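Every protein chain except one is present and positioned as in the full complex.
In order of appearance the chains are A, B and C, and numbering begins at 1 in each one.
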Amino acid sequence: MITFKINDQEVSARPGWTVLETAREHDIDIPTLCFHPAVSASGACRLCMVELREGSWSKLVASCIYPVAEGLQVFTETERVRNVRRWVFEMLLAACPASPEIARMAAKHGVTSTRFESHDPEQTCMVCGLCARVCEEVVGLSAIATVDRGVHKRVGAPFAKPTDVCVACGSCVTICPTGAMQSIFDSIRGVPATNLTQLG
Amino acid sequence: MSAYAKTGVFLCKCGDKIAPFINLEQLEKSVGAEPDVAHCATMAFACLKPGLEQITQIAVDKQLNRVIVAGCENRLMLSKFEEHLRPLELLKGQIDMVNLRGHVATVSDLDAEQKATKSAKLIAAAVAEMTALRPSSLTRARLQGPVVIVGNGIASFSAAAEMARQKIDYRLAVESADPGLIIERIHETYPGEQSYHPRLQKSIQEALQSPHGKLLVGRKLAMLSGVTGDYTLTFSDDQGAHEKFTAGAIIACLDAQFTRPKPGFGHDGKTVMIPSEMESLILRSGPPKGTVVFWISDYENGQPEFAALSAKSAWQMAAHIRQTSPAATVIMLYNQQMEVPLTAAERAMNRKLNLLWIPYDGAMRPTVQDGFLTFCNLSDHVEHELRWNHLVLSPERMITGETLRVARILGLVHKEGRFLTGHHARVRPEMVGREETYLAGSARLPCSLADALAQGRRAAAKTAEMFRKANAGELFVPRIVCVVDPEKCIGCGQCQELCDCGGIGVEEGPGGGLPRIVDPMVCTGGGTCAAACPYHALVLQNNSNDQREARVAALARRLGPDESMAFVCGWGGLPAADIAGKQGLKYDPRIHLLSVPCVGQIDACAMARALKEGASGLVLVGCLPETCHHSYGLDHAWARVNTIKKLLSLSGFQRERIALAHADLNRPEDFVRTVDSFTRTIAAMGPMVRTPEDQAKVDALYDLIKHNTRVRHLLSAGLRRPGEDTYQGDQRHALDYDRDFSAVLAEEFLQQRLLQVFRAAKGPFNLDELTGRLHEDPNQVATCLWEMVQNGQIGFTHKNHEAVYALS
Amino acid sequence: MHNSAIAVKTEPVRLQSAEELNALRDRIIAERDPQRLEVVVCHGTGCLASGSAKVSQAFRDALETAGIQAKVMPGIKTTGCHGLCSRGPLVVIRPQGLFYQRVQPKDVAEIVQRTLIEGQAVDRLLYRNPDTGDLVFTQDDIPFYKLQERVVLRNVGKIDPTDISDTIEAGGYQALAKALTTMTPEQVVAEIEKSGLRGRGGAGFSTGRKWRSALSAIKKKGRPVYVVVNGDEGDPGAFMDCAVMEGDPHAVLEGLIIGAYALGAENGYLYVRAEYPLAIRHLEIAMAQARAYGLLGENILNSGFSFDARINRGAGAFVCGESTALFTSIEGKPGNPRPKYIRSVEEGLWGRPTVLNNVETWANVPPIIARGADWYNQIGVPHSTGTKVFSLVGKVNNVGLVEVPMGLPLSTLVEKIGGGVPNGKPFKAVQTGGPSGGCIPYHLKDTPVDYDSLVAAGSMMGSGGMIVMDDSDCVVDVARYFLHFLEEESCGKCLPCRLGLTRMREILDSFSKGVGSEQDIADLTSLAQAIQDGALCALGASAPNPVLTTIRYFKEEYLAHVQDHRCPAGVCKDLITYAIDPALCTGCMTCARQCPVQCISGKKKQPHVIDAEKCLRCGICKESCKFGAVLIS
Partner (left out) sequence: MENFGVQIDEIIERYPDKPEYLIFLLQDIQSSYGYISPEAMQLACDRTGVPLTQGYSVATFYQSFRLDPSGEHEIRVCLGTACHLKGGQRLVEDLERRLNIKAGETTADMRYTLNTVNCVGACALSPVAIIDDEYHPNATARKLEKRLNALDQTDAADEKEAGHA
């Protein structure tokens, strides 16, 4: 057993757990977006950042991947943590203006508006890569992946064409935290033979 | 409590996603009180390490051999639980999930207690299924014997060379073992690739000379039997003598043929020719002089998808002509819809060689005349003329003759068509899919020589990987595949006809019987075949009909009079429901969802069971038409649902109590509409009236569909076969067929009800008594009784000058 | 490996011991006449770009025709970078050591005649001291070289990097022989620790400590362990590592082999940036030669120690200079960094203990081993021992490669060695540490150039790029440039970096258009802080540095943009206009012909006018005007 503190509350954990897992087990809320228990953590969205302190020294780490250790002093709501969270939410609001899920999460953490202009009012995807990870790790296919890099990074199938590798299982749509995969999905599996929405 | 099943149920709070919506305390209490539940616990996050460790600990302490996690989507999370519990020998099939979050917590405005009650029903159903599970043992797959490479396609050599490289024994069946001859003939199937020949020669030599390979020269494949790992191939020689070989795996290398285009293109094989003929000419008498026009005519052949391929091979031939015969003029004439498939370097070379590319307006077909060809120029709309001495057309490509014959023996012809495409969608990644590991060459889809060889290599590499795994003891027989009960199988062959994955084969048994065997490495576990077996001889192991019936019955018994249930297909309805739940869409809470891999997997008796045990309505939410991942499971479900509808009608119930619906996983709003529409229909009809007499009818309905082999046979016979293009209700004599089928059902249903009467009470009964009990027309009853007497099901004697009937 | 056709110039002999290596060296020295006539042509990337390959070919041709007249047939040696790239192509005539600059093929005949045959200098090709106007004959007398101390570059520019005999003659592989025959691995690590060597690639982590922790990780996890050279020198404006790999590949290789010996590694990787084809080629040749001589591969120098290495060409991603991204790239995947909560000495390449050092760090290892840590740690200052190579570029007279002891004041580097800014004005700022570093303003010109002082000034050592800026360079534009660079180079995995850099750049974009407020500057700072705290890897975490230091030191220039709507340096397009000074314009019409939008009008021999409405501000007119008549206001 390992004991350490989160927000001055003593918690216990076993070797191999992460700070996030321990916090959740103890009902301490840390926001996450790119984390899903079905797949490996990537530590990309940085919403789960927490501050580690030791005397005057401190640093921010991603709790979803940070392993627990004896005597850690973890703080989940410090000024620095909130600054990162606030800016990430502000940027997400501008990057994915069409995602109600993101707006809901941001509002829950006190961010309701953004200083940034949106480049694409329809955008919902924030390229967390959960879809690609679930396809590789759970479905075992790797029909999609994140392609390109930096600001151009996006999710897609090779050569931006529907791919035979996709079995249209919809795991990516299910795991997507922002609902973005719903609009990308048809371009990956190819449009289904019949479109029933016309009947409705 | 069950003697052997020890089931643990774990309820997940999922942070604030489940706990506030469902009263988990109440749920834990009621689930814990179920007789078949050995342990029930609630945890913060079952899926995170703390939760997983807790489950493992409890499973060890309580010696659980079944685990149910009630939390979220099984599609995403099940494999994680399976992986964690594998060390405890809890295998696939012994762990199940109920999606409380997506199917209960967020989808309605019920209060937390009501939701706990609903959850308890769904969990009890899952427990019942687990209790009915008879888990199979884990078996390793074994591959015995070499790899046999058949089909005589050029990819054979690259496949063999790859096998040699991987040091795996192979038998190579070829027409000729003379590299010179092989290369001489190659232009007939892959023209324009002369520059590739030296390399091809190397590959052929590698294949022919490896100590791992043995050659079967000049023999034809006559028959194939057995399963992956243990095949027997029969070859015949010129004299018709047969020889048998065993094989661990087979690689088929088949090439398509080039045929002359339709008349009207002026093909004469001498001056107007196809590329293979041009290459013969070059080989015979050197490069032609004068003007050679390559007309990329694939658009006009009706095969525009191969235009780029034709253009590339024509260009290579053209370049060869220009290089070896500087006096020749070479022109490429192409439909403007095609993009010229040359890279920058090739363009530079093209420029150096001065090969002209002339586009024409595709709306006007070029016309061949003696020595001239007219075409319409796109820019000036003038009909221009091209003078030619030799005109080379694109060929038509298709598979015929020997290629087609071998493909049939190998079971590769899934659909009638020009090529061997159109295999069913893959459903299981670890599946040893036939198309993937099996087939290489232009018979799949036209390709260049290099591509064909690459396919051969790829097929061989995958086969080698399978051997590597098997030899290392890491290749396991999939858990959820069909198995045949030889005691029950009569060899009627329905399943084999219905199977799309090629997993069902024939085994010669003693006495000429032909029981079916299943190749577990090829079976996709779709189970539509098992549901169609008239004798319940084909069973989808670890996911059997008995389990499904247990689950259905357990749920149906717990449903309130106005509640109904739905089967949701793993590829359509279930993901749509999962996503609807995730998005917080609301729908009628009276519907109870049961997930199933494919609605085609549901035996009609499981549907009947739901109605028999207390459900007021049953809807099967499959995927969209023509998108089934299995062998037309949706169409099969359609036939079964309609059978139940007829029987409901015969029993005096509303046909609308059962329905088939479609859902696309990416349209969760549509799913909600589907569910609401169905629940409205059921609500409008009210609960099913269940007087003893009514209940007896539903019981008879169930018994009929479960046990009556005539009805089950007819039902199977009417199912859509792979390769059939028509939907069941779409057939030419649909109405006649339907009427006949209805008549049979009416007859058999009456007989079933009579049997029910005889079994329930001691007879004998006379005609009046029977008609009185059943409220049916005396003439019909009399006819039925006579049938049954003839069949020996009942006997009759005379009593007071009146015939009386009793079980014989 | 898969390198074809690598020529080994002398017949290789597999060396079986340190003694055989020494014997070979003695033989090479004996064979070579120290007084032999030699034409040394610089073939560094800089000189090659200015045409030195044509010069050396011209020498070959000229010597062939003139060969009969010469007393001794001179050798032609092509070497790595001499350093003074702005004066290339450079040619040195030995044994006199005559230093010719800007030599063109047409000058070759004269050199052959005057210098090689007649023994005289060609004055017009000599360096002229800008202060005194005196001719300088030899390299060592040029101020640019005088203040340097060459440890890493000891052989660069002197030896032919494709000929291992040159390396061996210059003492190459002596340190390896010493380590293998007289030192235990433990002693090697201790020596490196004692030397105080710090990583030359970025953060300046102690190399000795890194090796030490790798040893304890190996103890815990066992082998294999990997040693890796980080040659992915991605900082724009930095080419130190390029010069070392091109000019003295064996130094890197020798350092790596010594490191492998110290750690017990059997396999190593050299990850080299794709844009350095020559460096890759020279390393390939060096490795083939080292293998042939038994200095690399199985049983090195018959010591029982075996080690081999392979070159990974980078494929064009700056982020691969980051250690974890570099590892994923070697593994054949996109170079996305991994979270680094477990250090790479414990879990690096393929999850194994891995020691990654950059090229310059590895090249420091052989001299430390050969001459001892005590000699080494006397160079430089405490906590920053040894020397550092810088590429001095931008608005400075002597653009090139310099190596100086740590702790030299910045002004010495820029003004004495670099010769100051071209127009004689003081420099405005020096950007160090590449895109991750910061701008040091003129008033901090006495800052000693060592790890800790640079960090205190808000910048960092980085890999050693040093970009000098003058008053025609705009700090907002430079900050934008770096942000734009990093935006394109971000791997895009973590949100603060992928989204944040764009947003920061957008704010700077609006500044460069004269739009913004003090609140925007405050927001920019706060966002920068969030990115520093939140980014996943060092690329993102250090990306805001150029912005933060420029705000810190040049806030008034930011305010000039947003409050006064002007760009003091005359760079930001939206805040400047081009105009022609009628007094200077001769009406030659050159600019009017060149203008891509034909917005310049005027009659022949009459002053021209620019239509500011149509003007794209592309600057072609200013560039093409021979009379300096085009002005920016």
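Criterion: a residue touches a chain if its C-beta (ideal position, glycine included) is under 8 Å from a C-beta of that chain, and two chains touch if they have at least 3 such contacts.
The structure presented is a predicted model; accordingly, all values stated were derived computationally and were not measured.
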Counting the whole assembly, list the visible chains that the omitted chain makes contact with. A, B, C
Touching the hidden chain in the complete assembly: which of C:Glu275, C:Asp308 or C:Glu506 does that? C:Glu275
Among B:Leu90, B:Ala126, B:Ile251 or B:Ala319, which one touches the chain that has been omitted from the display? B:Ala319
In the complete assembly, which of C:Ala315, C:Leu584 or C:Ala612 touches the absent chain? C:Ala315
Write down which of B:Glu28, B:Glu73, B:Asp96 or B:Glu193 is the residue touching the left-out chain. B:Glu193
Looking at the full complex, which residue from C:Asp134, C:Glu298, C:Glu331 or C:Glu518 touches the chain that isn't shown here? C:Glu331
For the chain that's not shown, point to the residue among C:Phe144, C:Phe305, C:Tyr442 or C:Phe485 touching it. C:Phe485
Could you pull out which residues of chain A are in touch with the chain that's been left out? 132, 136, 141-149, 157-159, 163, 165
Chain B residues that touch the omitted chain in the full complex: 193, 195-196, 198-199, 316, 319-320, 323, 326, 329, 342-345, 347-349, 351-354, 448-451, 453-454, 457-458, 461
What is the set of chain C residues that contact the non-displayed chain in the whole complex? 2, 45-46, 48-50, 85-86, 88, 233-239, 242-243, 274-276, 312-318, 329-336, 391, 393-395, 399-400, 431, 434, 465, 467, 469, 473, 478, 481-482, 485, 489, 491, 594, 596, 616, 618-620, 623-624
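As a convention for this text, only the chains that are shown with their structure count from here on.
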From the Cα centroids, identify the chain that ends up most central relative to all protein Cα atoms. A
Centroid from C-alpha atoms only, then distance chain A to chain B, rounded to Å. What do you get? 35
Counting only Cα atoms for the centres, state how far chain A is from chain C in Å. 39
Separation of the C-alpha centres, chain B versus chain C, in whole Å, is 60
Could you tell me which residues belong to chain A and also touch two or more other chains? none
Check: chain B positions touching at least 2 other chains come out as none
Can you name the residues of chain A that touch chain C in the complex? 42-47, 49, 60-62, 65-67, 80, 83-84, 86-88, 91-92, 94-95, 115-116, 126-127, 129, 146, 148-153
Quick check: in the complex, which residue numbers of chain C touch chain A? 317, 319, 334, 339, 341-342, 487-496, 498-503, 506, 523, 526-527, 529-531, 533-536
Show which residues of chain A lie in contact with chain B when the two form their complex. 13-14, 16-18, 21-22, 24-25, 27, 29, 36-38, 134, 138-141, 167-171, 173-175, 179, 182, 185-186, 192-197, 200
